[in-house]
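One chain of protein is taken out of this complex; the other chains stay put.
Going in written order, the chains are labelled A and B, and every chain counts its residues from 1.
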Amino acid sequence: MSAENGQSMIRLEGVSKWFGDFQALKGVDLGVERREVVVVCGPSGSGKSTMIRCINRLEKHDRGRIVVDGIELSDDLRNIQEVRREVGMVFQQFNLFPHLTVLENVTLAPRQVRRWNKAKAKEKAMEHLHRVRIPEQAHKYPLQLSGGQQQRVAIARALAMEPKIMLFDEPTSALDPEMIKEVLDVIAELAESGMTMIVVTHEMGFARAVANRMVFMADGEIVEVGTPEHFFENPQEERTKQFLAQIL
Amino acid sequence: MATRIDTLEPVPAPERPPERRLSPREWARENLVGTPFDTVLTIVFALVVAWLVYRLGKFVLVDARWEIIERNITNLMVSRFPRDELWRVWAALLVLAPSLGFGAGSAAAARRREVAEGRAAAPPERASALRRAGPGLLLAAVLLWFAQSLQATFLTLVVGILGAGGYLLGRRLSLAGTRAALVVLAGIVVAYGLVTAFGGVGWEDWGGFMLTVFLAVGGILLAFPFGVLLALGRRSSLPAVRAVCVAYIELFRGVPLIAVLFMGAFMIGFLLPEGVDRPSLVTRALIALVLFTAAYVAEIVRGGLQGVPAGQVEAAQALGLSPVRITTRIVLPQALRNVIPGLVGQFISLFKDTSLVAIIGLTELLNVSRNITAQPDFLAQGLIVETLVFAAFVYWTGAYWMSRESQRLERRLGLGER
Partner (left out) sequence: MLRLVGQAVFLAAVAALLLFLLDNVVYNLRRLGIPTGFDYLDQSAGFAIPESDFRSSQSLLDALLVGVENTAKVSLLGIALATVLGVAVGVARLSTNWLVRRAAAAYVEAFRNVPVLIIIIFLWLGVFLRLPPIGRAVEILDVVVLSNRGLVVAWFDKTGSGAAFGVVALVGLLLAAAVWVWRTRRFDRTGQPHRRVLWACGVLLAVLAAGFFATGRPWTVATPERGALATTGGFRLSPEYAALLLGLTLYTASHIAEIVRGSILGVPRGQSEAANAVGLSGIQRLRHVVLPQAFRISIPPVANQYLNLVKNSSLGVAVSYYEVTKITQVSISQRAPAVQAILLLMGIYLVFSLSIAFVTNLVNRRLALRER
């Protein structure tokens, strides 16, 4: 099932998506290589979130093709499950399961989906909790934690399935300013470790430091793609310039 | 090597969304026979539903002997109300319809104003007037079918036209809330006067569906102010007031309505000092309904009060308003707007619950339905099925209609979804 050497981990070809009569994605083409970190930015409503939500089928695309690690997303439920196991996702609103402890949140999917035994699931979970630097909170409930801690638990939960790809949907937008750094640090470490990632974010300093490639979206289209240097120093498109002028 | 896209192609022109219209066959596959389990479910349910529809249809159209309803339609509507005073009821309806229509029209106009000024969201969907009035029209049609009277049909048409006229007028004039409410209230008072005043018929002689509606409307109108006071009392900062209100609310919410009605029927006489005459049974039932409903209204209003942000009170305090002013000018207006759907729900409950007064012997709709099966012409023929189905239908259309309108209102106010 794994991708051939050199083939893109994620490939989007002409992906379009409608909500009613509103077209959220207008024929998006994008390829992401193994170990590549792609940061997506753009004004709100530009289709960034919709795009990455299509990659693990939280939204169904209407036109075009999406291939993840050699598996094409179709209506076949087995393909969807296969892709979701390989793709971890972190949400803006954390979406931790409030009725389970932190440890249970992290071990639920490995135990139910990967069929690991309890000891292994727990051991791995603690590893990931160490990695996001909150092992001591393992037996608390999510709502007893701060936003930054919750988001780090959410990262650990996604990592627990040992995915090949991580998607981040505005992971710091719902956080108080003083907590943003602790989450970004964890994501940056993850990027250094060689994880293939797509990060939707407005944190431009972070993007500059971490991204291999920048993608700028507006009105459901990819307007500009380039290396961070190129993108920040010398943007080509008028819409990119405008956006950068507003945000920087 | 897969094609990697680094340069962007020219922006594709916006396409049309893919057609999602399904052929009947695809629709059936998606909604009825997707999996083997689905198929079995569909077959089982289709058989059961078909059988039920067949039985119900056969009963209503073929088997049922509706003569008992036809001959007693006046009985079912007003029961013991003197027949030669019936014109008063029609006159009251002719006054009520335009004033209630006027109120509804004013409310619609007010909503339009709010939408236009951007103070409220536009209605999510527009239902056709015919669809919205559907259950009411159905009820009127069925009643007239049983009445088989030209005069009643004509009068009902006039009532309907006057109601619609009132609605249009209300929308055109677009009066402020309190003034529109005054018009409605005036309509109700005049209608009541038309029935009772100048040698008219007091409510102790009302009956049938008329009594049902009277008890429900009178009950909620009288329970409302009482309930608001209880709710304010329950949120009072004075412990003694709070304790008394809590005790009252929990007591009446903890016992069944029929126990309260027994209290009204059998106990009220003992509570009065000597020399004071016991009020009529209708009055006592009404008192019981009000005492009972007030406790529920209080809890609904309390919910609304809690929904007013604390910042509102703080802002008013910062402006130096007195506590009474804060309550009446700032808190209550906001809270009451939010409790309208809850109050409508309570009214629907009360409308259905008025059937319980049959147990203490009032001749409202349900009791009439039972009594007429004992008439010599219809005795011991098992016609209770026909009469109860009729009564259930009347209640159903009323309650269903109101609950549908209340859901619309809830969506409009943006409540219930969070």
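To be clear about the criterion, a contact is a pair of C-beta atoms (placed from the backbone, for glycine too) under 8 Å apart; a residue touches a chain by one contact, two chains touch by 3 or more.
Only a predicted model underlies this, so the values are computations on that prediction, with no experimental measurement involved.
> Looking at the whole complex, which of B:A108, B:L388 or B:L409 touches the chain that is not displayed?
B:L388
> One chain isn't shown here. Among B:W87, B:F154 or B:F266, which residue touches it?
Considering all chains, including the one not shown, the answer is B:F266.
> Which chain A residues touch the hidden chain?
For chain A, the residues touching the absent chain are 56-58, 81, 84-85, 87-89, 91, 93, 95-99, 108-109, 111-121, 140-141, 143-144, 154, 157-158, 160-161.
> In the complete complex, the non-displayed chain touches which residues of chain B?
Within chain B, the residues touching the omitted chain are 31-32, 34, 38, 41-42, 45-46, 48-49, 237-241, 244, 251, 253-259, 262-263, 266-267, 269-274, 348, 352-353, 355-356, 358-359, 366, 370, 382, 384-385, 388-389, 391-392, 395-396, 399-400, 403.
Everything below uses one rule, namely that only the chains that are shown with their structure count from here on.
> With centres defined as the mean C-alpha position, give me the chain A-chain B separation in Å.
Comparing mean C-alpha positions, chain B is 50 Å from chain A.
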